[in-house]
Structure formats: structure tokens, C-alpha cells
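Apart from one protein chain that is not included, each protein chain of the complex appears where it belongs.
Note that the chains are named A, B and C in the order they appear, and that numbering of residues resets to 1 at the start of each chain.
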Amino acid sequence: MSFQNPVFIPGPTNIPESLRKACDMPTIDHRSPLFGQILHPAREGVRKILKSASAEVFIFPATGTGGWETALTNTLSAGDKVLAARNGMFSHRWIDMCQRHGLQVEIVETPWGQGLPADRYADILAADTAHQIKAVLATHNETATGVKSDIAAVRRALDDAGHPAMLFVDGVSSIGSMDFRFDEWGVDIAVTGSQKGFMLPAGLAIVGFSEKAMAATQTGTLPRTFFDVHDMAKGYANNAYPYTPAVGLLNGLNQSCTMLLAEGLENVFARHRRIAQGVRAAVEAWGLPLCAAHPSLYSDTVSAIRTPEGFNATDIVTHAAEKYGVAYGVGLGEVAGKVFRIGHLGSLTDVMALSGIATAEMCMADLGLDIKLGSGVAAAQDFYRGNPAIACKDAA
Amino acid sequence: MSFQNPVFIPGPTNIPESLRKACDMPTIDHRSPLFGQILHPAREGVRKILKSASAEVFIFPATGTGGWETALTNTLSAGDKVLAARNGMFSHRWIDMCQRHGLQVEIVETPWGQGLPADRYADILAADTAHQIKAVLATHNETATGVKSDIAAVRRALDDAGHPAMLFVDGVSSIGSMDFRFDEWGVDIAVTGSQKGFMLPAGLAIVGFSEKAMAATQTGTLPRTFFDVHDMAKGYANNAYPYTPAVGLLNGLNQSCTMLLAEGLENVFARHRRIAQGVRAAVEAWGLPLCAAHPSLYSDTVSAIRTPEGFNATDIVTHAAEKYGVAYGVGLGEVAGKVFRIGHLGSLTDVMALSGIATAEMCMADLGLDIKLGSGVAAAQDFYRGNPAIACKDAA
Amino acid sequence: MSFQNPVFIPGPTNIPESLRKACDMPTIDHRSPLFGQILHPAREGVRKILKSASAEVFIFPATGTGGWETALTNTLSAGDKVLAARNGMFSHRWIDMCQRHGLQVEIVETPWGQGLPADRYADILAADTAHQIKAVLATHNETATGVKSDIAAVRRALDDAGHPAMLFVDGVSSIGSMDFRFDEWGVDIAVTGSQKGFMLPAGLAIVGFSEKAMAATQTGTLPRTFFDVHDMAKGYANNAYPYTPAVGLLNGLNQSCTMLLAEGLENVFARHRRIAQGVRAAVEAWGLPLCAAHPSLYSDTVSAIRTPEGFNATDIVTHAAEKYGVAYGVGLGEVAGKVFRIGHLGSLTDVMALSGIATAEMCMADLGLDIKLGSGVAAAQDFYRGNPAIACKDAA
Partner (left out) sequence: MSFQNPVFIPGPTNIPESLRKACDMPTIDHRSPLFGQILHPAREGVRKILKSASAEVFIFPATGTGGWETALTNTLSAGDKVLAARNGMFSHRWIDMCQRHGLQVEIVETPWGQGLPADRYADILAADTAHQIKAVLATHNETATGVKSDIAAVRRALDDAGHPAMLFVDGVSSIGSMDFRFDEWGVDIAVTGSQKGFMLPAGLAIVGFSEKAMAATQTGTLPRTFFDVHDMAKGYANNAYPYTPAVGLLNGLNQSCTMLLAEGLENVFARHRRIAQGVRAAVEAWGLPLCAAHPSLYSDTVSAIRTPEGFNATDIVTHAAEKYGVAYGVGLGEVAGKVFRIGHLGSLTDVMALSGIATAEMCMADLGLDIKLGSGVAAAQDFYRGNPAIACKDAA
């Protein structure tokens, strides 16, 4: 198995050397004070990265999907109504989970490539004068389409309607990479995982709960044990977990937070934007459209690139893996075969990005697309040269 | 943080060098065929370790607790009745989970230190002519008390009663260390985790489903998404997961199975028994009783040692950590303060065990117990000398 | 410290994941049979990579420079005459070493960028009818100029003259990457190190001695202890060293040989040639000449690229490190400031090479050279597309 080339999937990301070492840890007693010295700073670090002064942070040995389930099962009861837009595979899956757990979902069908329709949310919330909607679901960054949504606008929709529903945000592919403001946006539950902005292996569901969300856990009656936040909180109070924690990953998370906060969150976001802009310059040079319908929607962590009608975009991904040993993301759901995705989040440099762009060019040319070799690379080089990294040591 | 001394907690175990390296893996595309080359052999390896010809093996990024939840939520419906004995903290917790998910539990209260009361099970099952009991829960090895139960006897109870209830076995601290026979014992669901017999970090819930358990998933209506085995099975068919898998841990699991099977399961069991016998020889030399009420119940993975009346056994654990940097397990629940536990599973040699015995002696002497220094060590030495390891390279 | 980008220095190379893990080894007893299980296969592997049936292989905890010293001090005596050409920094340094140890060096000054002048050697050897010349020194691949020399021709020069001098070859940057034939070329001592074709960290001097060279150790009187091959041979016979060996590196060497031989030496050479040809296509597209004077001299492990008159080539290297975090090699000695070097040996893919080419383009453009962005990349892409790797997993 070769590990020479970087990966360009939209997570898990390339893992920095220092984080691999932080995760690769001998066994310690997870019921000892030593463990608390890992756990508490990790939770505090996450809280800062969420830009929250007081969110309760819970970290489960699971994935972002487990984080979604944590949000729903701790705060809601069967039959409760939630509002959600479906504009990509990940919002679709969260909706599907709601339905499996007996929630009623008011679904706002939204074209894939568009952001969350805050105006539609506003109308629906205004109309819900009985406040039957208990929670609004919002996918901050649709990993499937490379679309970033305006969470502040969703908050405004709630506020304008004077609606008390909770706001649950899926920030799996945004938190730690793109600007996220738990407190300012009035987020009630934020969900993420270890394998995106935190640049770690998959294996941690990371959630933040507002005071209001914590209060809702008193009334929510959906069954839960593994994802129960009260058990977790009780454990934390004793430097422990209700079951065996993933100590190495938590140690990595602690170290990841330290790295990101040392770099400065705004620098982290600028770094992601910069790498993304180079990739987008290449895409533009190729003459291919992004799936995201408007520049304001462009994600800084993943670009979903539309290929010409009649061409199977998935072939690029298969071909790149087989011929060049490089991994991109396929299109999912509605855009399967129509887009391929270049992940550009986490531990990545412009130099690495150029190799991903160059390889995509070779693949497209190999498969008969009318792509001029070097064209995207040149556009990205031009951008990167003129917009140098602050320091080449970012996110080492 | 010092990692010099081995740990003597009953899991996570000391991790063999080769497994640490197998887990510490750069990112690969978890939707690529490469991933299948890790996933499928890992599942097949687990199946062999379960001693099953046909169990469906599912591996979740979670822990054994998640495995319990997988068992319950995939096969049962709210209001379903299950039979379970409570003879320690882990059987207690599984019962608690059942109740949280709306199951009715017929609880057989059993003294802590005793094994599962198969005769009581037999009576209850015989009496349940309406077959209201859908599942029987059985904790193979109570980690809290160091008690091994007779699963074959539970199966006989079911068979003698001609009862169709499923048999769910918690093998978290037995599978991969002590004899476990999925097919022969007619187990329907076996639950374990990565951090015990497999000698890996925590982070994987590992479950095996019989054909009957798979059939029950068609009728079970408890809500589930993260732990849904059908989503998982669908993913596996495409070399994938329904969400992001913990690739490094799966790679470690694959390697762990390879190691255990290369050593030979019976050798693995004999190795654990041998280490355990040395520890038990030491305990006997100290004149302290085990929590397990009878030699037939002695666990080969953990010994819970009763300290004299009036002595707080937890002090040993705290003192060992603070003064000597060595981790033992505390007593839990009913036996809190009454026992301390020496874990002796996974990657451990007689030489390492001797250091754990020697340290326990120092601690007990420090805390005023009437323990002769070197007495337990001498008893264990005597045993180990006369019963040498087959090869000193076991479970490297 | 960031480790995200590959390095493009002409060694140490990028280290494959599996070799990093092989080197990172806990302490074992280096006087135990276990050590022999590492040492002997490693020596045997090296012998095969040298293409020798019977060379005695010695491995010192040192570097290639120590290998040179091993060659000289074990076989020669003060005042002995050796023949050597100076066509680059490394041949220069070996000559300098000869002089420091009291040898008389007949130096054939050769333009940097040219290969070894076998015809001049032929003349000199023919004229040396008294056979005063005891050894002929030959640098197989001049790392400073990216020039490969014809060792077979040097052998012919010796044979044609019927001259008994030993042939000492510096294969530091060729062995394990480019074709090397110890037996066929009648090499008496071959010298290399761990950090080039073997893709390991620096720290091992690796030498092969022919039977004739071994015989010469009986008469050579230059003082030596650390590099004494007899002490070493005596140690090897007991699975040991005359002092403490670098066990982890030896374990890595063993693993490296296994990898290279599994790939097949001819495949290894073809892989290096292929990567090199892509780099050379880029250089040609840039309109820059190589330092190597003729295509027959082009090294497949490093390219030294001449920059235009008046431009300081070293600036490229400094700029690349500072702005882009990428390492190239500077020009040394006579060609300092006139060339910069791209190392393309060891663990490298076309995808990685493209990032090195792309970055060099950005640097040259940044520094005002008339280089069209994407031009070299396109030429290399074109080559790599048409000449795909046999398998993307080579030299993982």
C-alpha cells in the first residue's frame, strides 16, 4: 500500500506528522487524572474553535453521523417536528435519520448546488405560530456539492419569526477550516468530526450544546445510551467516560486544537481560502463549472466540479486512483457521475494542491476531455505566487 | 507523561508494537478498493476468532457499549421482553440500556462474584411458554468481578426449554483471550471491542450476528441509524461504510486477527490462562480471596482481589498510580472499595506480570496490609518457571 | 516544523512509510540471535542489489564518506598511488580524503558536467607498467553535476592494460536506483549509504568488497579501527558488531532490500528513469540546459540545471525553501551559483515530481527568469501520461 501521494478527498484529510504522533499513544489508565489532562483541554480547545464562551462540548468515539444522532436523540421526542432543507447528500442523510427516529421533517427541497434557503425557512417559521417545529437543521457546508450556507441568515429567520426552535448545525466539513460562530449565530448544537478540520483520523464525533440544547435534554425522550450526553457529562466530572474513551484520538484532538489556535483561527480560515482559490482558478482555466451555483456559495474545503454532459465524472476518480494513485471524491446522490470533487481542507499546501491539480488534468486528458495540460496548474501557480502563504509551516 | 511501566487495567491492554504501527496509518481513500483489502480480511478474521462459520461481522467506530446498543436496537422493539442476570457492573449497565430503550427486562439478581445462574434461566424460560422473552442476555466475563460464566449452560437452558429467544453474549473481555464458541454455543449476537483481546486502542465495537439475529433485524423497530447493521452491510458490499470508517483501527484489527490466528486460538487461551494462574498464585500467597466465588469461575483476563474488611481497596489503585506509576482497576458498583483488579489480558508476559505483582505488594505493604514483600512474586515465579511460555514471542 | 511537501534534494530521499516504521524500533539485545535475523538478511539483500554473487558486505554506523574511508584504509598503505578523475564535488572530496591519508593521487582533471574519462584512464594505466597504481577510483554518479559515468568502460581500461589495480566505485547516489553490476564490472569495492536508493535516513555506510579487495586488507597498513572490516567480519560471525550497531537502521535496510528486490531491480531502475525523464522534459520546456554535457551522461537520480549567466541559481533554492517550503539542492564547488539540482531518486511518484516541477517554475518566475508557468509541468505531464508507472504502489 503506497502512501506517497497526498489525498484530495474531502476528508479524512492528510494528517500532519505531529498529529499522527499525538494519536499513536501507548495505553494509559483512562480512569486516572492523567486522562483528565488530555480530555479537559481538548474540550476547551474545541469550544474555542467553535467560537463559544459556554458551549458544553461532548466527544464520542464515533463519527459525525453519531454526532447527528447525539443532537436528535438527546433533545427531541418521537413525533417532534423539525425543519430541514435537502440540498445535497449529507443534508439528505440527516433528514433520513430524523425520519428513522420517528421525527416529522418538514423538508424544503432545494436544488443541489444551492445553499440553504433562509428565506423559505423564514416563511415556514413565521407560519408556525404554534411553534410545533422544535429544531431547524442546517448543513453549514454541503460536502457533496461544495456549497457553503449562510447560518447567520438562518438564525435571522428564527429571530425574525420570534421562533423558539433550536438551531442544529452540521459543521462537519466546515468547523476548524471555515468561519464558524457558535455563539454569534445562536447555534444550539454544532456537530463535527475529527477527520476534517481537525486533521485527525476518523473516530470522534464532536458536538457542542448550548444552554438551551442542554435544557432540551431534560424533555427529549428518544431512546439513547451510547450517545447520552448526561452520562458523558457525569463521566467528564470524574475525568472519565461512561465507557472506554479513544484516548489517542483525544490526545490528537487536544494537540490539533493547540495547533489551530496557535496559528490563529482567522489565519486557518485564510489558509483554507487561499488554497481553495488556487484550485478554483484551475477549474476556471479548465472551463468547467463548479456545482456551487454562485461564488458566494463556494466552499473553501471542497470543490465539486461539473464535467460536460455525457461524460461520467466518476471515471476521473477511478482512473486517478488506478493510474496515478491519487484519490479524489466522486459525486454522490443526485450529482453522481456529474461531478468529481477535490478536497482541499486540513493539512495541505499550495505545493501539494498543485500536484492534485496536475493529476486531475492528466486524468481528464487521458479520458478525452478537452483540457490543455498545464492550464489549470498555471492558473493556480499564478494565484499562489501572488498570494503567498503567511508561513510555509502552517498546519504542519 | 510516562509510558514506561505496563498497565494492569482490565483493558485497554498494553498494545503490541506491531499493532501500534498497524493503526498509525496515513489517510487512504475509504471508498476505494484499497479499503476493501483491509475491511474484508478484518471481518473474516473476527469471524474465525468467534469460531463461527457464518456469523455476519459488523464493526462500528464505537466501543463495546455501542456493540450492546447495536444488538438491542437492530433486533428488538419497544416493549419486548429480555432476560438478564445482574452479577456485576457490566451486566448491570447492559440491563440499564435495555430499560432506557423501552425493553422489559426480567432481571435475575445474582450475587456479585457468582456466574450467570443458568438454572434460574432454565426455570424462567421453561415458564415462558408464550415465548414473550425475545432475547437472553449473557455476560461471558464480568470484568468487574473477574467472573467467567458458562455460556454453553445458558444455551442448554434455552434448548431444554425449547425456547426460541435469541442469545446475546457480551464477550468484550473474553473474546480473543478466552475460549468463545459462537456456533457451538448457538450465540445469536456476540459483542466485543478492539481494546481487550484484540490488544488495540479503544474505538471499535465488534459484533457478530447469527442468521436468526439477521432475520430479527427485519422486525425490530427500535430506532437506529448509526448502529444500523443494514446500512453497514450495504456499505460493506461496496468496500465502504455508510459513513467514515476508522481505517487505521480496522487495519490494526486485521493485523491483530492475523497475529492471534497465527499463534493459534488455543495457544492464545493457554497463554492467558498461564499468566492468570501466576497472578492467582500470588494472590493466594498473599492470603487474599478473589471476588470470584469458585475456581470454576476464575477469569483468565482479570482478577478482582478482595481486601480485608475495613480497608479501602481503591487506595491501592490510587497509591500505585501516584507512587509507582502503575495502573490497576478499581472496584465498581457493589464491590467498590472492596476489591482492586489486576488486568492480565492481551499483550503481557510473565515478566511483565511479575512487575505488576511486585508493585501490588509494595502498595499493600505501604498501606499497612499484612503482606510479606516478595511472597506473591515468589509464588508466581514458581508457577511461571514450572510452566514456561511456549515461545517468548507470543503476542508481540 | 512542516513535513507536508516532499523533498527534492538528491538524498536523503523521501522515506516510505513502511521504512520509517521498520527503522523506528524498540531496543533489542544486539548480541542476541535476534540481531542476526536482521543483520544477515540485510547483508544478503545488499549483495543482491549490488548484483554480486560473492561480495563481502559490510555495514557501518556512518555515512558514504565513512564508506570511502573504509575502502582506502583497509586496503592501502601510506604512499600508495591511486588514480582518480575529478569531475565534481564528490570525486573531489574522495581525492582529498586520499591525500589526507597519505596516498598519492594521480588526478585526471575533467570538466564538471563530463563523465569519467575512461580513455584517459586507459592511457595512464597502460603507461603504468610498474603497476604502481594500486587502485582506480570511480564515481558512478556525480551527485553534484547529475552525471553518470560508464564504469564498464573503466573496467575495460584496466583489462585492456592488463593492470591489476583495484577498482573502487562510489555508488552512493546510484546503487539501488540505477543499474550497478558489481561482478560484471569487476568492481573491487563499492560504496554507498542508506539515504539514497535505500530510501532510509542517513546513518549507514554500506560497502561491498571483492575477494581481491579482501586480500588487500592483509597488506594495507593505513591505520583503522572504527572502519576495520576484519573486526566487522569477526563480529558478523557471532551475529554481532565490534561495537554497538544501529539496529533500527539495519532493520530498515533489510526491509528496503526486500522491497526493492520484490519490485525487481530492473523495475526499480525503470521507475527512476521514468521519473527522471519527466523532469528532463520539464527542463527542456523551460529552455534550460542540464549540467550533464550529453544525454548519455544524464543521471536518473538527480538533475543539475544550469540557469542563465548572471543569475544566482542558489537563489532558487533559498526562495523555494522560504516561500514554498520546498527543498532543492544547491550547486556545489565549481558550479555553485550556476546550477540548482532537483533530486528525483528513492520514494517518488510522478505526482510528487509534478509538484516539484511546478514549484521550481513558480520560483524561477518569482525571481525574474523568463519561464512560462505550467510549461514544464505540461511537458512532464505529457511524458508521464504516455509512460505510465507499472503500478502506482512502487516503492511505497
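The definition used in the following text is that a residue touches a chain if its C-beta (ideal position, glycine included) is under 8 Å from a C-beta of that chain, and two chains touch if they have at least 3 such contacts.
What you see is a predicted model, and the numbers here were worked out from it, not measured in a lab.
Among the displayed chains, contact with the absent chain in the complete complex occurs for A, B, C.
When the omitted chain is restored, the residue from C:129, C:244 or C:387 that touches it is C:244. Of the candidate positions C:330, C:357 or C:378, contact with the unshown chain belongs to C:330.
Annotation: of B:215, B:233, B:293 or B:378, B:378 touches the absent chain (contact as defined above).
On the side of subunit C, touch with the chain left out of the figure occurs at residues 1, 3, 7, 9, 11-15, 20, 23-34, 37, 61-66, 68-69, 73, 78, 96-97, 100-102, 193, 195, 201-203, 222-228, 242-249, 321, 327, 329-330. Contacts to the hidden chain, counted on subunit A, fall at residues 17, 21, 24, 26.
Those residues of subunit B that touch the chain absent from the view are 1-6, 14, 16-17, 322-326, 347-352, 354-355, 358-359, 361-362, 365-366, 372-375, 377-378, 381-382, 384-385, 388-389, 392-396.
Methods note: only the chains that are shown with their structure count from here on.
Shown here, the protein chains touch in all possible pairs.
Relative to the centroid of all protein Cα atoms, the closest per-chain Cα centroid is that of A. Spacing of subunit B relative to subunit C, judged by their CA centroids, is 53 angstrom. With centres defined as mean CA coordinates, subunit B is found 34 Å away from subunit A.
Centre-to-centre separation of subunit A and subunit C, using mean CA positions: 46 Å.
Under the contact definition stated at the top, the residues of subunit C that touch 2 or more other chains are 17.
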